[in-house]
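In this view, the complex is presented without one of its protein chains, the others remaining in place.
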Amino acid sequence: MTSQLAPEPAKARRTPTRPGDRVFFGISFGAALVILLTLAGVAIFLTAEGIPGVTASADQVKSGLSFPAYVGPLVYGTLLAAVIALVLAVPVAIGVALFISHFSPRRLSSVFGYVIDLLAAVPSVVYGAWGIIFLAPTIVPFYRWLYDNLGFIPLFAGPPSATGSTILTAGIVLAIMVLPIVTAICREIFLQTPRLHQEAALALGATRWEMVRMAVFPYARSGIVSASMLGLGRALGETMAVAMVLSPALVVTPNLISSTNPNTIASNIALSFPEASGLTVNALIASGLVLFVITFAVNFAARAIVDRRKDFSGAN
Amino acid sequence: MTTTDPRPQRDRDAEELLSSLRGNTLPLWAPRVVVGIAATVAVLGALSSLGVVRGVLLGWLLTFALPIWSRVVEGPRKATDRLVTLLVYSAFSLALIPLGSIIWTVFSRGLSVMSAEFLTYSMRNVVGEGGGIYHAIMGTLLITGAATVISVPIGLFTAIYIVEYGDGNRVSKGIRFLVDVMTGIPSIVAGLFAYALFVLFFGEGVRMGIGGSVALAVLMIPVVVRSSEEMLKLVPNELREASLALGVPQWRTIAKVVVPTALAGIVTGVTLAIARVIGETAPLLIIAGATDSTNFNLFDGRMATLPVFAYTSIRFPGVPPEFSIDRGWGAALTLLVIVMLLNLVARLVSFFFSPKGER
Partner (left out) sequence: MNRTTLRVAAPAALALTLALGLSACGASNEGGSDSGSDSSLSGTLNGAGASSQEAAVDAWTAAFQTANSDVTVNYDPAGSGAGREQFIAGGVDFAGSDAYLDDDELAQAKERCNGPVVEVPTYVSPIAVIYNLDGVDDLQLSPATIGGIFEGKITKWDDAAIKADNPDATLPDTDITPVHRSDDSGTTKNFTAYLDAASGGSWTGGEVETWPIKGGEAAQGTSGVVQSVANGSGTIGYADESQAGDLDKAKVKVGTEYTEVTPEAAAKVLDTAKQVEGRDATDIALDIDRKTEESGVYPIVLVSYMIGCESYDDAAKADLVKGWLEYVTSEEGQKEAADKAGSAPLTSEFSGKVAEAVKSIKAAS
């Protein structure tokens, strides 16, 4: 039934004509519609509940700040943590994916793949608990070293945190969390590269790296960006792990290793929501809307990049 | 030279020609020796006053001798290849460090409470020592299972629409974009949304397991769509065209050719999606609530889940706190083991069901 709602597909061979095709098309399009409805539901919910929070005056909310002043540092913190996570995770993830797909001994590669997938199996609460009881105390000497040797860079201006609960620690935890997601997708894509291209490159005398550079990467580029975006989505929205690890304040600072860190939106919601009431709840939901919009913008940019490069990618 | 070599001149010429074509190469044992030396230095460094971190770093830096050596003997192309190989191996080892550390932390803290009683008892009427997580295991399996049942058909069919029917038209681009946006829904917002949705039907204060499933499904669907979409796109067009050319209807082509070809990747994607949501705490805290008793009914009443149980046990321990915190780690360990098993099952499924090809 829903097929009537669909616009006529462009190419003749794709036009569903047989009954089976019509039903199958209907189911597929229906599924897509469900996503549309869900998203519309979330958006309506966020907007309807959020707008009173945006328009509330400073003295009506607990923070005592106008909404832009309140959400600004949170946006900064969210982006900072996510960027740290991606900068750390994506190169490693590509390396790990290449290791599994092309460099490791063939017989062991699926075992290695499974091992990395285990990282994705760790629940975020465990990451948070691990971050605060193991990573943070362990990494304190490193922060002190950064402060002593690289303190002239604003990023490491210190004074270094005594407990290690910094935005850099949170970023590292996030990086570990997104690593398996990015790795798994990159790996599948690397494995799907046409075997003939790879063999042709090798036959022409290319080294393994040259083969990867010339036959695998061009084919996988859109997939890598896509995988990174998926990772970014998780890093932007991660709630509990950040809330448990970070020592936050409402500030904007480039300093990565002090105990005064910008908070992220999701973590702030988790920390403030239970004790919130009235318009403060609306302000928190509005900050959720802001997070939503940020992801929207990031994805928009990513899509634009992928689409522009499509001509060069190997995917027909 | 000529006096000692008994072979005819022709053979010697051929060898010379070959080696000039092949160029100089490092002996086969070169990487092993370099890595061996580096490892020895790392271990010695770790045991000496340098400490573990500096020792390992020093050892790692030493391995770069291999590409440098290769640069001298083999030339830049081979050296780059060796450098990249080294970096790729390093990346993998680096990823193993946190994994090992986390697994060690969870096992060393969680194993002490593990027992038959722990897995078969609930927390009803338990204060202090004892009790178990049976209620939370059941809750997690039911809620995540229902979330999977909701999101896999929706996610897979949406991916099929985007790749097979949409073919880059505006609607499919729009839906793909919306899926991207959906990946950005923070888990806590998904929980609030599910709560608001269920309040519409059941009134204020509603708590039921299926609400948790809906919240998790909201988080799961975009992951399923994105990974399935990538996998479907990688199915060579030649396969589709061959099938269609034989007169097979498109839906049968999709069901019999396209999806089976991509199945391994799809299953990996679904497993990842489950792993992504099974540990979610925030949304379940809001909509599924928590209880000390076992509840098998998804559609009525609060349900305990492992992540929520682990979170509350570690965050709000009683007095003395040790018992509760131990139980929390035990729950985390159980959750980890469940997902490991799930991963294993998915791998077996994709191994046995995907078409036997070059992989």
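We call the chains A and B, going by the order they appear; numbering starts again at 1 in every chain.
To be clear about the criterion, a residue touches a chain if its C-beta (ideal position, glycine included) is under 8 Å from a C-beta of that chain, and two chains touch if they have at least 3 such contacts.
It should be emphasised that the depicted structure is a prediction, and the values quoted were computed from it without experimental measurement.
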Specify the residue from the set A:Val90, A:Leu168, A:Ala243 or A:Ala266 that touches the hidden chain. A:Ala243
Tell me which residue among A:Val173, A:Leu271 or A:Ile294 touches the hidden chain in the full complex. A:Leu271
Cross-chain touch to the chain not pictured, restricted to B:His135, B:Arg226, B:Arg240 or B:Arg276, is B:His135
One chain is left out of this view; which of B:Val84, B:Ile162 or B:Leu342 touches it in the full complex? B:Leu342
Where the missing chain touches subunit B, by residue: 117, 120-122, 124-128, 131-132, 134-135, 138, 141-142, 144-146, 148-149, 152-153, 156, 203-207, 255, 259-260, 263, 266-267, 270, 274, 285-286, 289-294, 296, 301-302, 312, 314-319, 321, 342, 345-346, 349, 353
Across the whole complex, list the residues on subunit A that are touched by the chain not included here. 24, 62-63, 132-133, 136-137, 161-163, 165, 243-244, 246-251, 259-260, 263, 270-277, 281
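The rule is short, and it goes like this: only the chains that are shown with their structure count from here on.
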Distance from the mean Cα position of subunit B to that of subunit A, given in whole angstrom: 14
Write out the stretch or stretches of subunit A touching subunit B in their complex. 6-7, 9-11, 13-14, 16, 18, 20-21, 23-25, 27-32, 34-36, 38-39, 41-42, 45-46, 49, 91-96, 98-100, 103-104, 110, 112, 114-127, 129-130, 133-135, 142, 176, 179-181, 183-185, 188-189, 191-192, 194-195, 207-210, 212, 223, 226, 229-230, 233-234, 236-240, 265-266, 269-270, 273, 285, 288, 291-292, 294-296, 298-300, 302-303, 315-316
Show which residues of subunit B lie in contact with subunit A when the two form their complex. 53, 77-78, 80-81, 84-85, 87-92, 94-96, 98-99, 101-103, 105-106, 153-158, 160-162, 164-167, 169-172, 175-190, 192-193, 196-197, 218, 221-223, 225-227, 230-231, 233-234, 236-237, 244, 249-252, 254-255, 264-265, 268-269, 271-272, 275-276, 278-282, 306-307, 310-311, 314, 329, 332, 335-336, 339-340, 342-344, 347, 358-359
